[in-house]
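A single protein chain has been omitted; all remaining protein chains appear in their positions.
Let's turn to chain A:
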Amino acid sequence: MASHGIRDQVAIVGMGCTPFGEHWDKSVDDMLVESSSAATASAGVDLDDVDAFWLGTMGSGLSGLTLSRPLKVDHKPVTHVENYCATGSEAFRNACYAVASGAYDVAMAIGVEKLKDSGYSGLVVPNVAHDGSSAQLTAPAAFSFLAPAYGEKYGVDSQEMKDVMTRIAWKNHKNGALNPRAQFQKEVSKETIECAPLIAGPLGIFDCSGVSDGSAAAIIVRAEDAYDYTDHPIFVKALSFVAGPATGTVDPDYDYTSFTEVVHSATDAYRQAGIEHPRDELAMAEVHDCFTPTELVLMEDLGFAERGMGWKEVLAGTFDLDGELPVNPDGGLKSFGHPIGASGLRMLFEAWLQLRGEAGDRQISSIGLDGAPGKTKALTHNLGGSPGSCVSFVSIVGSRLD
């Protein structure tokens, strides 16, 4: 495989993240100003010090002008990227490669999305002209295909599946309650989650991520320059992005209990980072919990649980904040909502905080800080599309050079 990776070649030296939520009083421009300012301040640089920008947004603006206009970026390259719900991660990946190539000294990856201004609940995806032959299902419906398929394959009855899904939502809300940037900062009882009105298949309201506005940004420099900016840089160990051939929707061999794209990008990322046992070696993971069955399946696709065993691990608390491998310690999409272009960078922001020991009440105890023993690597995972037809991104970042 000719995916060589850029292990330890670039580092994040500053990050910013707005609170996520219903920002009726803020525009896309406002959020871009806030996250970029926070990121530059965090890195101790001025906007003028940034050589190139990668802006991720799916539906909140077109072209580099979406960023250059509000920030008054002075005749510099601003690249607009879009890759469904992995848009923010894609902006980050491209900015990293640009710095690693030597083309730029300082790059900014920034993601933004304003969903609440549409007036609709859920995602509104801009459509290209079509022949009307595709079933126009909502995102929760498309992801809810996973639940009966998983239950059928592994002999998990519908009540057990509901318990597992509820446990995931409960955990992520519990984590989000500790996060001042989360859209929802309250714990939610399992009973409330389980008894919520159904949205799609077995998915109730609490099995779905919220709809929110938000923005997040990162400043990227060459690893060798990292300590010029901060005492606690985060080094990029692996970046893997794949777009699947979308054969799951046409191939009867696909069983709707896995995202093959995630398996491919995770395998590639682990290879780039030199990770053999992700569950043991990672301190935490931020994964794309757009809907609760998604997080369940991801535990297996990312190699955190054996096939068919993920549901038991979820129930056992393996992925709780104080579990063996905390997953979505910041509360995930579940607590943050999912402003598409921002989510991937929001996940990295949590890795940034945790690996630097800045996560406050939700700081993971197994993380080794300032050279102390402990784990030093985190994974972020971000996907777009729907089961059978996805794009997937996996990053691994760490607080130490290997």
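Convention: a contact is a pair of C-beta atoms (placed from the backbone, for glycine too) under 8 Å apart; a residue touches a chain by one contact, two chains touch by 3 or more; residues count from 1.
In this text, contacts and distances are computed from a predicted model.
> Given the options "Protein-methionine-sulfoxide reductase heme-binding subunit MsrQ", "Cytochrome c domain-containing protein", "Pyruvate dehydrogenase E1 component subunit alpha" or "Hydroxymethylglutaryl-CoA synthase", which would UniProt use as the protein name of the unshown chain?
Missing chain, per its UniProt entry: "Hydroxymethylglutaryl-CoA synthase".
> From the list A:Gly14, A:Gly56, A:Pro140 or A:Gly384, pick the residue that touches the absent chain.
A:Pro140
> Among A:Val73, A:Ile199, A:Ala283 or A:Ile367, which residue is in contact with the omitted chain in the full complex?
A:Ile199
> Pick out the residues on chain A that sit against the missing chain.
119-122, 124, 127, 129-138, 140-142, 144-146, 148-149, 152, 198-201, 245, 247, 249-252, 254-256, 388
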